[in-house]
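A single protein chain has been omitted from the complex, and every remaining protein chain is retained in its original position.
This part shows chain A:
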């Protein structure tokens, strides 16, 4: 079952620099929540703090009643949270299948072949290249690999970091189409961090707009996309 992710008054930074300054929002069960904003708005720090890679200075993160803000990053997969780093997060020295198998090792319980087959079913292009070193994959294929690898852990919640980063527009459209299908078929809660606001809002139910570490808007995706002033000021389209 998808989980509900609640972030309350979260603050984090790097030395004297405040990257997040009292961020609160809820990613609803089974829905896609987009986190939008310009470079430096705090989007990536938000994901890294939720998944335990970066320490929160204040505030809390809660996944279906379980406090996450003092949990080490390596325990998150067992709790159902999968942080999907951007496409560069494939381990290029390992094969496609080794990357996928690695994804299943972090979760509780046994791994079996059915998980691999399920991911290969979702991303047939990975099945064709299962024995290849991930190093040879294209940008789009890498993005599919990191998403597929996260699904191997059977997560309830996906944190997606800039799935469109560095991809050609045609590939971006393809990736978002895949993500849309995934959300419908897999019943996941998704927190999607994107600079490409237009693409993100096309699959998101809700949107949270960050600016300089603070939430400046939190509304239905349609309402955000319709707000001309907000679009021009923060979303760049």
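Annotations
In the analysis below, a residue touches a chain if its C-beta (ideal position, glycine included) is under 8 Å from a C-beta of that chain, and two chains touch if they have at least 3 such contacts; residues count from 1.
Note that in this section contacts and distances are computed from a predicted model.
Entry comment: the absent subunit's protein name, as recorded by UniProt, is "Branched-chain amino acid ABC transporter permease", drawn from "(Fe-S)-binding protein", "Putative tricarboxylic transport membrane protein", "Fumarate reductase subunit C" or "Branched-chain amino acid ABC transporter permease". Here the missing chain is touched by one residue of A:4, A:38, A:102 or A:233, and it is A:102. Listed residues A:94, A:125 or A:165: the one in touch with the omitted chain is A:94.
When the missing chain is restored to the complex, the residue among A:4, A:38 or A:53 that touches it is A:53.
The hidden chain makes contact, of the residues A:73, A:132, A:173 or A:233, with A:73. Mapped onto chain A, the interface with the missing chain covers residues 51, 53, 73-78, 82-83, 85, 88-94, 98, 101-103, 105-107, 149, 153.
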